[in-house]
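For this depiction, one protein chain was excluded, whereas all remaining protein chains were kept in their positions.
Let's look at chain A:
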Amino acid sequence: MSSASDTPGAASAPLLSMRGINKAFGAAQVLTDVHFEVHAGEVRGLVGENGAGKSTLIKILTGLYQADSGTIEFGGAKVSITSPADAERLGIHVIHQDRHLAGRLTVAEQLYLGRSEGRYGWVSRRQLNRRAAADLERTVGLRVAPDLLVDELTVAEQQLVQIARAVLAGPKLLVLDEPTAPLASAEVAQLFATIRTLQAAGVPVVYISHYLQELRQISGTVTVLRNGANAGEVDLAGRDDALEQVVELMVGREVEEFDRTRTAARTPDPAGEALSVMSLTVPGALRDVSFTVRPGEVVGVTGLVGSGVDELADAVTGNRRHGGRVSLGGRPVRSPRAFVKASGAYVPADRRRDGALVRNTIQENISLVALDKVTAWGGLIRRRAEKALAQAQISRLDIRPARPQAVVGQLSGGNQQKTVLARWLAAESKFLVLDQPTSGVDVGSRAQIYARINDLVDAGAAALLVTVDLEELVGLADRILVFFRGEIVAELRRGEATTDRILALASGAGQAGYADASGSAGADTELEFA
């Protein structure tokens, strides 16, 4: 697998070179003789299906895992990395797929955590906060109060804070493991600008993503892993059909055009009402939001970070205190329990904390809501029935490994996501609130998930789809609500919605005064929000 000769930076020696990397967990060989090189100033893509071993390779690079064999050279010298601290000392900074933020720290503290600033002893909190606000705005374009607790941020905001932290540390190599999964397009654009700045300064970036279009925009060469081994490298600038080639390498065969969309238009019952939201208000996030979702339709919701869409999903499902009324099938929803009892399903954005039960088996994860179905007299759980329930979902969603006893914390990110979805499918919920349902899911599995959602909705279920993936939105939703600063600014029907139009609306165009931020009308709206 010595493809270094045809990569762009081949003339110079690589900054990072991982060679002959092997890694097994128990009897499962996860990486086999993997080679991975990164040259100064390049943005190197790293792709592969869910479970291909991308995150594992990166975790070896940061010392979270130890390779069974293989060598790592960094800056021309052989290095041994046994802990994340080792990696950071070398200048290798990684944004992991599963964020590990300390929830009790403020944004400013998180930003400078473990950095020399703290060592001079007492730092004025005011100064620290002021600097944090400026640094955040400059590096990732994020505007949040620096004294908020990290826990209070949305997933996307947490992600941006972590990226800012790494950039501020002055990295020699930055690794981003699915950084854009929670981010909306404007934030992605900002992130790309940040990456290009680093690149211009000669700092290479490793970029892992399931969004191949993004890779085309930002990356030169991508390394493809398949089943834990190198499948090849593709120079994206080289050929017109480079992306098709990447997909082919990923799955190991040629793939027809992957179509996310459904063909027939749906006709939801106009009188029916699955979810009704009246004057929903969440202080600081949403103001007076009203809409309904009918049985047999998918209503899509999107907005940038800070638009209130993440809070919307929490509020509608009873997980966040709010003013206004929410009802599901005519029954009021005041608590998460009432929501679930009314046949509601909620796939939250924060998979690791609120979604997957990381210490439980796939089987226990899937049966959690449907325990009724597998509980015998006396409350005893019938393991066999539970296993059968899980197995049906495992094969339907193609969860890997297909072993009901596998512990979910050890699954790859995409497979964890599928497990969370499977929980609600097993409970046969009639109303789905899906916040980023395909976050971290590979292209093939995404199509499977879309097919399942479409099946359910065609059979009379209703779905509220909150997503930053505009292709997903356009492909799946019958109606689209665009949020801007806590309000619905547009409702688009299927057919009138294009990604460009949604993007413009989500960033405030079309709002009086926002087309031209310097205009006087802009000042008016600014006042209104103050």
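What we mean here is this: a contact is a pair of C-beta atoms (placed from the backbone, for glycine too) under 8 Å apart; a residue touches a chain by one contact, two chains touch by 3 or more; residues count from 1.
Keep in mind that, in the parts below, contacts and distances are computed from a predicted model.
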item: Omitted chain, identified by the protein name its UniProt record gives, among "Sarcosine oxidase subunit delta family protein", "Electron transfer flavoprotein subunit alpha", "ABC transporter permease" or "ParA family protein"; value: "ABC transporter permease"
item: Touch with the omitted chain, as defined above, among A:Val443, A:Ala490 or A:Ala506; value: A:Val443
item: Among A:Gly20, A:Gly91 or A:Pro336, the residue in touch with the chain that has been omitted; value: A:Pro336
item: Listed residues A:Glu49, A:Asp135 or A:Glu233, member touching the removed chain; value: A:Glu49
item: Touching residues on chain A - with respect to the absent chain; value: 25-28, 49, 51-52, 59, 63-66, 68, 83, 151-152, 226-228, 251-253, 255-256, 258, 282, 311, 314-315, 317, 319-321, 336-337, 339-341, 346, 348, 350, 353-360, 364, 368-369, 371, 375, 378-381, 398, 400-403, 405, 409, 423, 443-444, 447-448
